[in-house]
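Only one protein chain is missing; all other protein chains are in place.
The first chain written gets the first letter, and so on, giving A, B and C; residue counts start at 1 in each chain.
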Amino acid sequence: MTEDAHARLRQELADLHGALVEAALVVWTAGNVSARAGGGHFLIKPSGVPYGDLTPESMVLCDLDGNPVEGQQLKPSSDVFAHAYVYRHRPDIGGVVHTHSTYATAWAARNEPIPCVLTAMADEFGGEIPVGPFALIGGEDIGKGIVETLESHRSPAVLMRNHGVFTIGDTPRSAVKAAVMCEDVARTVHLSRQLGEPFPMEQPDIDRLYDRYQNAYGQ
Amino acid sequence: MTEDAHARLRQELADLHGALVEAALVVWTAGNVSARAGGGHFLIKPSGVPYGDLTPESMVLCDLDGNPVEGQQLKPSSDVFAHAYVYRHRPDIGGVVHTHSTYATAWAARNEPIPCVLTAMADEFGGEIPVGPFALIGGEDIGKGIVETLESHRSPAVLMRNHGVFTIGDTPRSAVKAAVMCEDVARTVHLSRQLGEPFPMEQPDIDRLYDRYQNAYGQ
Amino acid sequence: MTEDAHARLRQELADLHGALVEAALVVWTAGNVSARAGGGHFLIKPSGVPYGDLTPESMVLCDLDGNPVEGQQLKPSSDVFAHAYVYRHRPDIGGVVHTHSTYATAWAARNEPIPCVLTAMADEFGGEIPVGPFALIGGEDIGKGIVETLESHRSPAVLMRNHGVFTIGDTPRSAVKAAVMCEDVARTVHLSRQLGEPFPMEQPDIDRLYDRYQNAYGQ
Partner (left out) sequence: MTEDAHARLRQELADLHGALVEAALVVWTAGNVSARAGGGHFLIKPSGVPYGDLTPESMVLCDLDGNPVEGQQLKPSSDVFAHAYVYRHRPDIGGVVHTHSTYATAWAARNEPIPCVLTAMADEFGGEIPVGPFALIGGEDIGKGIVETLESHRSPAVLMRNHGVFTIGDTPRSAVKAAVMCEDVARTVHLSRQLGEPFPMEQPDIDRLYDRYQNAYGQ
């Protein structure tokens, strides 16, 4: 990756943190976005820095073990090892997002997957949004939980039990999109369930919607 | 339609997409507004473009079969065929809006119409907001479901099962208004129902309110 | 009232409509504020005009029967007769506000008063927020319902059944404050009730809080 491309990626990553704030998925310093940077590295939010203070330069370049490379100004997010695990085990993944977005985390706290009862959910997630195991921060457990849970699902989002949401994408932007859509459908299905049972969708319809959205939607 | 009128309509349509964002009825690239453009054409949002990137020029001019006319920069919304169907079968309609607005879509996911228990709902919708059938995107099914469901209702809004909201209006602006009011009453009636049964309204009162609002309200 | 005082009141009234928007108590063109203008007149929002288009000059000067005085640019709000009734029967009142704010209207739709279970509610409302009768717009019924219901309550807010909120104040600003606080406590008590019964407050405590807030709070 050229120095220019690196600078652009730092800028994009700073902007994507702004998108989390705008979508009201994060409060104070919680949550983070990372971006694969090439050459066995990725960039990630610094630990405990308020969103309003983030700059392209404050993003922390780490190796795939989650260790910051020499010369970084700040310590990386304490979720760095979860992100690193995902990049090591999923070479197809270019971006990872973590939030405690309210409605999705409410499902996670009940250890309950979000059932696929909306066409928008079939489009983006291709089925339910699953729940991963409870895991403590700081080692490989969260990363392992993410990767193993998503292996058996089309969903780019996983609800980590009693914790929050992790999403993945081929780019950091698509991971942010998954985080936005995850909260949106978590909220809608939550509200729908408050007053009764949502009408189930048929699997072949879910499959058709997913296929079209992944292959024909957009420009 | 003169070139000037066309340019103004493109501008208005871009502005109305902004109104959807401001009213928090849409996230990311979901949702769209279209406007009948005269001469057997209509303008509609391009597919998969973020709201912040929409410009008057990016709106896609289509014929009434939903095919973009020559020279358009972008592909139209994948909901284009639903909009086209409405324009072909309802010559009185000048604008169509589609959203997945949260509370309205929660009712749609339960396949449950919103009962008319608010004077503001009697004013704008003249009765319940009905639910249309489940229908897959891409053909005539959604458009047919919208038109057939609204035939037997005064409501300019229909909740498509497991999907979201479509609204119609004599102008694109009145269709946007219906989308805003639909979410507003969907939310209020939802909340009211959470703690008991809303007090029913009498049909003659609904009729009087609807008549006054349609004929005497405004300037 | 001097011409200058009149101009200032028009400006204040326009600003207070902005405060309703900022507090998210209104959507599209619904809701209105009025201000007693002296000389047997009051100023009120014009009918069906979007909040973003309101100017001091667009406010409509009416007599206490709700008829606009000569030379007004626009038709007054269709709620004008309810406001007029309040000004005729309550000479102590200097401002009236009407909204369909979501949580308060959800209580109104169930015909259920909001019980006083918060110190902030004791402060501002001195007890429950009562529900007034169902009444059709356009005549004296709404105004009569407001005045008669509030006669037996300390509350400056009344929930009109299946309709929305009216608040009164010695100034238009205090009526707007009552509308803001009404929605705030309506929401908090609603949420509290969703998961059980709020702890009751003792009447003597409510009395003491109300007395202190009305007499010692502020500058």
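Just so we're on the same page, a residue touches a chain if its C-beta (ideal position, glycine included) is under 8 Å from a C-beta of that chain, and two chains touch if they have at least 3 such contacts.
In this text, all values refer to a predicted model and were calculated from it rather than measured experimentally.
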Neighbouring shown chains of the undisplayed chain, as defined at the top: A, C
Residue in contact with the excluded chain [from C:7, C:69 or C:191]: C:191
Among A:55, A:78 or A:214, residue touching the chain not depicted: A:78
Touching residues (missing chain, whole complex) on chain A: 27-30, 46-49, 74-75, 78, 100, 102-103, 105-107, 109-112, 134, 136-138, 161-164, 190, 193-194
Interface with the undisplayed chain - residues on chain C: 23, 117-120, 177, 180-181, 184, 187-189, 191-192, 194-199, 201, 205, 208-209, 212, 216-219
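Please note the rule applied: only the chains that are shown with their structure count from here on.
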Chain contact topology (line, ring, star, complete or other): line
Far-end chain from chain A, centres as C-alpha averages: C
Distance from chain C to chain B - Cα centre to Cα centre, in angstrom: 31
Length of the line joining the C-alpha centres of chain A and chain C, rounded to whole Å: 44
Shared-contact residues (touching 2 or more other chains) in chain A: none
